[in-house]
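Left out: one protein chain. Kept in place: all the others.
Letters A, B and C name the chains as they come in the text, with residue numbers starting at 1 for each one.
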């Protein structure tokens, strides 16, 4: 195979791979592109994801979206209808189960059978590949709200084919964000290539007049990820997607917990993604943002979980993110019931509506924006340098060398040399910078922030401090202070 | 009787009234001041309200306090123990029932009997007068946390005598704040005099080395009260209390819903109360602050109620209020169960702990602080002018003329000429200024704010707009927009 | 505002209850809907309700109670109405009429037995109240 380049695939290139992809599981043979375009073209506008997002973006509103997936089609329709009608979802999800995410369709089949037999959900999501094009369309037809596939699949090519032909108008994931946090042994080159396939397919739909929104997965491991790390990934994936013809992109960010850092992060994410896309010649791409409510360990106690949910909603509202992905009071325990899911949404909605008209405009916000933007530029510019102006190669080399480094990632292709921790105000900073190519001033800034906290806590910064931070929110605070 | 003056009562003056007060209900005869001082003096420090407040104030921490009251002593001990142990209360309340608040001890007695018979709470609080000194001490002895009486009693003299002798170390209320929102027919002069009694009694305890914290009731009617209105009342009551010898004062404020206005309000409340007390020669009084989570109509849905609770907690934390009074997910429906009460507290605690180390420092915060402080000064300075430098007389004349005007108050002594409404960002402004003596610039400011909203909503400002604002939070938003 | 419909209401908040906001809004809404309203405000005794109803020739007495003592405060109101010559007058009660979150079916039953024609749960909107009044008084 040729060396991977950030270059638009030809139709022939795509078709030669498609032939093989569509045979990976029997349902693949039901995909017929022309027929799928026709299906999309007859969808009413209110079922099209990008339409709703772009409208909200114009109006400065924040849309509410849950996560949800169960193994059986009828149950899934029932669940989504509930979230739409009772939970008042603006956007609906289809969360895919973990076997499908690993292309283990045989095991997913077993999970379906077992779930039908025991009347208990034995899968943690909806096995869309096994249910096939017609299975997906049952959902699309039954609901009055745009649907998105949310997963975590390194090789999502067959899933994408089926989901798109099945009528989904939004699709999460990317070659970095669905590899490094979601896999152990998959080379980055492989997933970047497989996601070029996904993006090119998305481009085909766009060219046929069927808008499909793409969402690089923002929160990564959800565990102490500094904003510039996830921003770098989001912007790289946006550039790669745009090259393949994607026109609607939502970039994401997982709440860190410090108000100023979080609001600054969302605002910088929007402006910097716009800027880089323009710079690379993709100025026609529509960019929107999503805030994920706290993605790390949650408190068990439901009333405390509501507090965490509310705080995330407040950040989304004050930053005017285009949408917010909602957690539930069951988060620490297991996949939520539909009631718990709707409860999280109603709580979120209340905050969004109370706060959506307010804005934050602080002295420190501007500083924080400058910091996040500078850090992100350091990483992105070095990526380009490494890749000799090719972002795909750059990404591979950056991850390999730790120029781009994702904390707590399971992948063995991730360097894991950088260690994050919170500063004294709860913002996420770097405790070890590893190989992140920050300027000397930024490195000083991080060191000073960590020293300030270490001094306040009267202890050395150490891995124990990081562990304390990992636990902190689930134990009821933001900064993991030592026990006294 | 002499015309009311803001002047410290002599011991003789007090004693001549006390004789009568202590006969208002049989339990009054058990009050013995010297014995009561002795009881207070043997209380361990961790049971003394001011101690805990002042320590929190020094450390910049926010303490959590619920509301709670049931008719029977054993049930009350059980309830408070639960809130202390499960709810992790820093400070405990004793909410008094509404008959006691109206000095209807006979009806309260019936409520106790009925509650014992039906095993259902037939009173909405704890009838402390009927339970007497020994009844109160059973609570104080059973708990390891400082206790406060919270009520709404225009004539609280007997209740105070019994509560203090019973060992309470904190006491809410004041001559304006427990009249205008809590009564219909009681002249202000009467309540101001009766609260001089309460404050002088508090002074006696202070002089005997028994610190008792006094808390003017901040939120008033809880319904669209602009910050400067409640601040004016809080500062007047602080001055009157200080004159009678009160040394520990907590001034309060009910959350309005706009972040900047609320944080500014709490910060101004602290600094302005300090300033006025110093100015009047009471510089030795220790001032702390309390934020009341949203005091108006709540949403029925519990997950939405959690959102409102969380948002109030966020304000308390970001403003570093000394304590926060907690609502519960049952608020819209009725007096909460102990479980619902503890749930509200745990939710609050989670937010306080996550946010307590963060601060807000916005461009608009400084502006808002200047506005609130100027408005409050306008009212207070006119009060003094009206009262010919006597704050007690000033207050009476100010309320009568609407210089100080409390929206939605039941009292017929309140002018009710001022009408508040929210501006486009949800801050509470004046829609009719009535007789509030604002400067022309401030009046312009309010008018512009209201015009901005009216224009945005494409309707005239009217009473319907005020009604929409009254309902807004219970219907899931902050600004009551017209239906579309 | 709607045309006046000729029906008279006496409204107020019973007992030692000072919740003043809801009743003010009810007054506004009832007037808008065409009723003639006598609003007694807060802290209204049974006697005051009856006196005002007699005086105005009211078609209905609308009792609001928010603070939880509604059950104690409302006892005997129907009998007193009968004694005063207001037999059969329409009696409504609503608000947060008992202490705490109780099963509303039970609550409704207890208040029906006390002689109230309709009993409304927390959060009832003025529109719902007006719909019932129109029905029960044969308006519209």
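By definition in this document, a contact is a pair of C-beta atoms (placed from the backbone, for glycine too) under 8 Å apart; a residue touches a chain by one contact, two chains touch by 3 or more.
All values reported here derive from a predicted model rather than from experimental measurement.
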Where the missing chain makes contact, among the chains that are shown: A
Chain not shown: contacting residue from A:101, A:247 or A:292: A:101
Among A:18, A:131, A:247 or A:330, residue touching the chain not depicted: A:330
Among A:13, A:54, A:138 or A:300, residue touching the chain not depicted: A:300
Chain not shown: contacting residue from A:86, A:110, A:142 or A:208: A:110
Touching residues on chain A - with respect to the absent chain: 97-99, 101-102, 104, 107, 110-111, 114, 120-124, 152, 181-185, 221, 223, 296-297, 300, 330, 332-337, 340, 408-410, 463, 467, 470, 474
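By definition in this document, only the chains that are shown with their structure count from here on.
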If a chain touches chain B and chain C alike, it appears here: none
Most remote chain, CA-based centroid, reference being chain C: A
Chain nearest the overall C-alpha centroid of the shown protein atoms: B
Distance from chain C to chain B - Cα centre to Cα centre, in angstrom: 30
Whole-Å separation of chain centres (CA-atom averages), chain A against chain B: 45
Residues within chain A bordering two or more other chains: none
Where chain C touches two or more other chains at once, by residue number: none
